[in-house]
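Following: one structure in structure tokens, then a few remarks.
Here's a slice of the assembly, chains where they normally sit.
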Amino acid sequence: MDLTDLELVDHHCHGLITRDLERPEFESLLTEAAAPSALGGSLFDSQIGFALRRHCPPLLDLEPHADPDAYLARRAELGAAEVNRRLLAATGTQTFLVDTGYLPEPITTPDELAALTGGQGQEIVRLEAVAAEVLEQGAADFPDNLRTELGRRCATAVGVKSIAAYRAGLALGGQRPTDAQVVAAADRLLRSGSTRVADPVLHEFLVWSGIDLRMPVQFHVGYGDADTDLHRGDPLLMTDLLRATEPHGVPIMLLHTYPFHRNAGFLAQVFGHVFCDVGLATHNLGARSAALIPELLELAPFGKVLFSSDAFGLAELYLLGTLLFRRGLGSYLGSGLDDGAWTAADAQRVAELIGSGNARRAYRL
Amino acid sequence: MDLTDLELVDHHCHGLITRDLERPEFESLLTEAAAPSALGGSLFDSQIGFALRRHCPPLLDLEPHADPDAYLARRAELGAAEVNRRLLAATGTQTFLVDTGYLPEPITTPDELAALTGGQGQEIVRLEAVAAEVLEQGAADFPDNLRTELGRRCATAVGVKSIAAYRAGLALGGQRPTDAQVVAAADRLLRSGSTRVADPVLHEFLVWSGIDLRMPVQFHVGYGDADTDLHRGDPLLMTDLLRATEPHGVPIMLLHTYPFHRNAGFLAQVFGHVFCDVGLATHNLGARSAALIPELLELAPFGKVLFSSDAFGLAELYLLGTLLFRRGLGSYLGSGLDDGAWTAADAQRVAELIGSGNARRAYRL
């Protein structure tokens, strides 16, 4: 089933790097490894590397499967601006919800990113980044200050994001912390000389503050870089928090979720406000993403599954994230169609829900 | 490989609801979600929803893929009794082992259920339900009272079931608790004003009491509704208990097990008394159950895998549980046959073991 023209809302991505890149820099952005390792060889020898060599060279006027050096030489020749233009245009993404809280170097704003496809950019506010700023004002008024600043930031945003998984882990509690508890935790943190939130009480407070603003709350779940303790990133650890937040009717978005995507699908079935995706994993798994997407579509109701690329930095990741998603979902729905599992009309409707409809409903776009 | 006529022992299911149902009630019984959510849309848009629309309408004289409203209208027109008769007859299940401990509303008895297929019904006694009754008599004599009452109840039953996974979790110990420890735990529970067992000591005592009666012990494992803490439902947490119980030679049945079915298969290989199934998941995964069943058949010896539907309430779930199991197992064994992995005679023998032979041996039916 051909989903080349399916409308896409990319409900979780980052900005593009606009400068030219040398091969080691390019490889370090290609996967979640910090850099290629002498022990392991080139990161192009991986699923994502082969997917890139298959799908991207033709967009830079090369044959498919061009070797990495030839590809990077052509990329340099065209220049980052032209490459970004070509690859982003080929994504066909109409709407980007952009996490603006990760800025290791200058990258595109949501509007600059969206301009490359003629689409729209919207902001997702990273909770821990706002907290770090507000904590500069001290612990005593932190709860009120945070609520005020988050309210201000969310006035023009469509959601918030928690990176508790990278800090304290996802074993968050089912009780909303009191302001006194939050002040005490903020005080402990500031006394340690840091504004880097890594305390369940503070993560929970941030999440509840987002819910009070009725902002959908994205959670980093599962797959990430070497800074994440993956065994603390299983979404099942959030069960108490999910029970406590469900009555509020504000969506909770479980991002990435690999290799816990079946766990995420379970949560999306039994909790009315939980959504999930396999962003980041889709492009990292390359051709194997065609096996991953059906695993997500087991327990997760089709009204609760979203598309995201989680692309950062390299234009290739936006392209691969969308292209592999279109191919993987299309191939799965198409094989079900051949097998009589559903009708063509239902398959089309499900593709539209997952591609954009669910995101429009959940984020009220 | 066509398993349409394979004899089936459904070693774990519940009773049928016999009254007519409105659409919201029907949806709330369709999956493990408590109800459809406004955020997520209809639960018919899910694997089980599509499987139902594909396979059930023809049994009610409609075309496959009838839309949900048309299906439910025809269902209401025929009435629950006729629908139950038609769908249950189509299951082809000869023997039902029925967990009689979950009765949120009046449902069929084992005999009433089995009568719909001309088969036989047998009882599985839910341990925690018996315990709750016996605890009404106080803590002091609880161990003896429980043993007496369980013995009485098991005289006409073929197994017992523990729902420790829903209460204290599956991290049960390797030591049989003493009566003094059991009395102390019962006393704590009663002083808290409850008879709802949720204490490892009491769950362990109940399990050992079943083993003393040489009753196969079923455990809820993995997949369930929002009341379960799925991360405490991994069967690997039972390792100490399995080591301690193995010498007694009484079967331990790991039910459902998704998404921990590979872990369950490992336990079934290395512990001589452990059996496993993927009931409940089979119908909830719809067409994807064809990918699930082969994942169970990795480490689990074929003499240790059982069939169950874990159907409750809706006749459609009994039908889908059996039909998808027949299709999934048949498709897997058939593809192995095409590939030369086994002979037709071996494939047939394995299908008979899993469909009924293993259950007959383990439960001494």
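For clarity, chains are labelled A and B in written order, and residue numbers in each chain start from 1.
Simple rule for what comes next: contacts are C-beta pairs under 8 Å (C-beta built on N, C-alpha and C of every residue); 3 or more make two chains touch, one makes a residue touch a chain.
Source: prediction; values computed, not measured.
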Query raised in the report: What number of copies does the complete complex in this structure file have, with 2 given?
Result: 3
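In this section, only the chains that are shown with their structure count from here on.
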Requested in this report: Quick one: which bits of chain B touch chain A in the complex? Just the residue numbers, please.
Outcome: 31-43, 45-47, 50-51, 53-54, 64-65, 223, 225-226, 229-231, 258-259, 284-288, 291-292
Report task. Please name which positions on chain A make contact with chain B in the complex. Result -> 234, 236-237, 239, 243, 249, 251, 262-263, 266, 268-273, 275, 294-295, 297-304, 336, 339-343, 346, 349-350, 353, 358, 361-362
